[in-house]
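Missing here: one protein chain of the complex. Every other protein chain is in place.
For clarity, chains are labelled A, B and C in written order, and residue numbers in each chain start from 1.
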Amino acid sequence: MSANTFGVLFRVTTWGESHGPAIGCVVDGTPPGLALSEADIQPWLERRRPGQSRFTTQRREADQVVILSGTLEGLTTGTPIALQIQNEDARSKDYSEIADRFRPGHADYTYFQKYGRRDYRGGGRSSARETASRVAAGAVARKVLGAGVVIRGALVQMGPHAIDRARWDWAEVERNPFWNPDAAMVPVWTEHLEAVRKAGSSTGAVIEVVAEGVPAGWGAPVYGKLDADLAAALMGINAVKGVEIGAGFAAAALSGEDNADEMRMQGGRVTFLSNQAGGILGGISTGQPVVARFAVKPTSSILSNRRTVTTAGEDVIISTKGRHDPCVGIRAVPVGEAMMACVLADHMLRHRGQCG
Amino acid sequence: MSANTFGVLFRVTTWGESHGPAIGCVVDGTPPGLALSEADIQPWLERRRPGQSRFTTQRREADQVVILSGTLEGLTTGTPIALQIQNEDARSKDYSEIADRFRPGHADYTYFQKYGRRDYRGGGRSSARETASRVAAGAVARKVLGAGVVIRGALVQMGPHAIDRARWDWAEVERNPFWNPDAAMVPVWTEHLEAVRKAGSSTGAVIEVVAEGVPAGWGAPVYGKLDADLAAALMGINAVKGVEIGAGFAAAALSGEDNADEMRMQGGRVTFLSNQAGGILGGISTGQPVVARFAVKPTSSILSNRRTVTTAGEDVIISTKGRHDPCVGIRAVPVGEAMMACVLADHMLRHRGQCG
Amino acid sequence: MSANTFGVLFRVTTWGESHGPAIGCVVDGTPPGLALSEADIQPWLERRRPGQSRFTTQRREADQVVILSGTLEGLTTGTPIALQIQNEDARSKDYSEIADRFRPGHADYTYFQKYGRRDYRGGGRSSARETASRVAAGAVARKVLGAGVVIRGALVQMGPHAIDRARWDWAEVERNPFWNPDAAMVPVWTEHLEAVRKAGSSTGAVIEVVAEGVPAGWGAPVYGKLDADLAAALMGINAVKGVEIGAGFAAAALSGEDNADEMRMQGGRVTFLSNQAGGILGGISTGQPVVARFAVKPTSSILSNRRTVTTAGEDVIISTKGRHDPCVGIRAVPVGEAMMACVLADHMLRHRGQCG
Partner (left out) sequence: MSANTFGVLFRVTTWGESHGPAIGCVVDGTPPGLALSEADIQPWLERRRPGQSRFTTQRREADQVVILSGTLEGLTTGTPIALQIQNEDARSKDYSEIADRFRPGHADYTYFQKYGRRDYRGGGRSSARETASRVAAGAVARKVLGAGVVIRGALVQMGPHAIDRARWDWAEVERNPFWNPDAAMVPVWTEHLEAVRKAGSSTGAVIEVVAEGVPAGWGAPVYGKLDADLAAALMGINAVKGVEIGAGFAAAALSGEDNADEMRMQGGRVTFLSNQAGGILGGISTGQPVVARFAVKPTSSILSNRRTVTTAGEDVIISTKGRHDPCVGIRAVPVGEAMMACVLADHMLRHRGQCG
């Protein structure tokens, strides 16, 4: 991955800051002849859109995507697809007071150190607003993958409260404001998040993204492995601090017998008897569901007084007011799905390129 | 990352199979004028070399590296550095019986599905032997980084047994065969691994790699973030199933107050009061130690009878004899260090390129 | 170069079709802290803008560029710079009649063969309108290079009429509508082009671009040579069929004595006694002016009846009306300058990255 572009054949370049006039992306390498209009992209943006419940930032954004190039008469032409979203509710005044002080946990200090300046308006380029472009690109990637590949995400842990996987219900994911697949955990999370919100604090989360229908063979070892590219794609989402595939960190505590997925012929097809591998072996998809999880740290913008320093090197206290998600992990779910879609679309094309 | 090359300015291309005549790599983009000879690389290879204790594979390899290009009179010239290591103890006969059956947990099935064929001799390209090239490249990367950046790794968990971080002692790491920083845990691991080895089983591990001396400012947001590139580099190591930075997955359970590292001026310098971030915010280094961990699954080659299928679609039982590490995580420690070094060297040059 | 993005550190991604709502580009990798506003870019676009004389297409475009990201308070931030230009005078009706027939010399047939469809409105993506984005990006590249590097272009041949290099006058270039450095040739070209225009025909051209002030040392052998990257950048401009550096094709007829530029110390500096090399040896700049030339074929859109076929495989006759430049080479001058600027900016950053 290289600066603001990622992918080899299916390539996404994003641009834009939290409080600039607009954000957007250029999606390059899309196969021609795919049906694509704004109506194919907008529903995915709706899932990420802020202001939809009291548990997400109250910033109001219509997040209406416009396709500026790359389609003709409702079909992709194979040329780059430019997508654009206006920024509407950018209250820069909210941020003026933190222009000269570094918010702990944010990228303020590092952008300043790297570039000698930073766009202090809402975090500028480092704002999670950039992820709207990822979701838009992910919608195009889903078109490339076709209906046979189904990518879904869920929140599997909020703060210290993990779901019971035995109660996993994908239908439930769509019924609560947390993308929670475990109905029994919804009231627990509601209470937890309400308390966090009222305290002006924040909480972290773990998201799981599952791609079903991925055929065996995608991935480009040994430095373009499917899991390596997924790891980069997911770790690169704002506030993510960990990524795992299949059994993930738990694999470290397993025995070889418990970890390696056995195989049997079933109905004339190779079938794995378990999926500790998360659908990837040697960096190549196995044909099983691709399973990835990533951890999102608690929102760094909190009301409590925190110690920090200014650009002039003075010790100060900061309390971040503005409008913020108490758990950014919630809105990271559609972003994780989108990154999974982009990585898979790229590897689908790369595999077809090398292996026909 | 793209197939068998990684990096943008400091670029590494590796080649070679477990049982071919040799393996090697081409390291491109190295600054000129750095002192470099085989003696600078060999010690790092020694740390990864098999057959050094009863806890690693008994395959005997001298792993003598040769520099074939890119230096003159002991200094780098700026042109590509070709490094090569002969394969000596490649007993292909050990593997002939598994030529037509897929070892569970290995990449046999996926390589076969992707390419329609596979090099069954010791895993071919998917063998951990390839990581010797990474270690060699990492030695060059350390030269690029200079003495100011110190990269060290340690095993922090073997199977279910995690170290007590309060007892962390870097000196201890060099004193036991496990790269274990917690002396009190050495006998526990010894007993555990001895039992695993005798049972013909295997066990997983978690490795931590720490880079000290990295200045603030390295990393290229938002798709070349330092943590994203580290995630790809570490996830791409054989058998790795998870990667985390700083607090990692534990961050999900933290409050915003506990997670965001506060800052204070100390001695005229910005100082963080903690390092939950693992030295990276917004994909850019903070100047604190860069801390990454990765989970290695238990070795897939085990003696127990396991169910699998053949290339002809028959159900069979397999038991992998050969010579194997009961805990591949041990030898992954120098590999993780090397990948950290390569990623940092690349970002050092990239940062210098963009920001001077 | 890869699809719609080029460059390694200074990276340009363009998008947009001739008759879509807008065109634009994303310029990534720009160093932070450079003064940049629309006023820095617009003058360069004016030089390429159509409709300025009777010798260029009468399509009327304001070509007003807007910066959508990447700057704050008039300075670059180091994050991607999105530039956008509206399409205003896109008379799609002019093109409806050629929707199903392939214009000879245009990319109609090849786009159709590659993608199975094509945007027939004004050539879609293959239109020279895309080059406005290149010019805009080139303006940013000039900022990166700074005032010490001066890039200028001129038309040195129109149709069969070449200039007399002994009469070269850069000031004259700005005084005639052809970017012609040889005042004596202006009336000849005027008469030639007037005849061509009245006949509904077209004519080709050769453009020379010179970059002064490039220090010795830029270029990344052996597959990122400065001349190789220039060759790709210039050959990739619409309608270009040839590229040469320094003596170019004429070098083939020279003796070794006449070709190799001798050196002498002058005023304490290495000085070349000639510049047959065009400022590049071994793919690296010498410190002399970098000199490149490229040949532009005559505009393929002509009034004469031409034989062609339809998408349905029928023989037909075509005459391309619409609004066209009788000599597209004229407007290629600022485009060539822009590509030179982008390549140099990329190599400046790459050189700094590797060599400090």
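Going forward, a contact is a pair of C-beta atoms (placed from the backbone, for glycine too) under 8 Å apart; a residue touches a chain by one contact, two chains touch by 3 or more.
Everything numeric in this text was worked out from a predicted model, so none of it was measured.
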> Looking at C:Ala39, C:Ala62, C:Ala184 or C:Met263, which residue reaches the missing chain?
Replying inline: C:Met263
> Given the contact definition stated above, which residue among B:Leu72, B:Ala195, B:Leu273 or B:Ile317 touches the chain not shown here?
Replying inline: B:Leu72
> Which listed residue, C:Val149, C:Val173, C:Ile245 or C:Val290, touches the chain dropped from view?
Replying inline: C:Ile245
>> With the missing chain put back, one of C:Thr30, C:Thr77, C:Ser126 or C:Asn176 would touch it. Which one?
In response: C:Ser126
>> Need a quick check: the contact residues on subunit C for the chain that isn't drawn.
In response: 1-6, 8, 12, 14, 102-107, 109-111, 113-116, 125-126, 130, 157-160, 196, 201-206, 216-225, 227-236, 238, 240-257, 259-265, 268, 270, 273, 276-278, 280-287, 295-302, 304, 306-309, 313-315, 329, 351, 355
> If the missing chain were put back, which residues of subunit A would it touch?
Replying inline: 8-9, 29-32, 78-79, 221, 349-350, 352-356
> Given the full complex, what residues of subunit B touch the hidden partner chain?
Replying inline: 2-5, 11, 13-17, 20-24, 26, 28-29, 32-33, 68-70, 72, 75, 77-82, 114-119, 121, 124-125
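We take it that only the chains that are shown with their structure count from here on.
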> Among the chains, which has its CA centre at the largest distance from subunit B's?
Replying inline: C
> Roughly how far is subunit A from subunit C, going centre to centre by Cα mean, in whole Å?
Replying inline: 39
> Where in subunit A do residues touch two or more other chains at once?
Replying inline: 2-5, 14, 114-116, 125
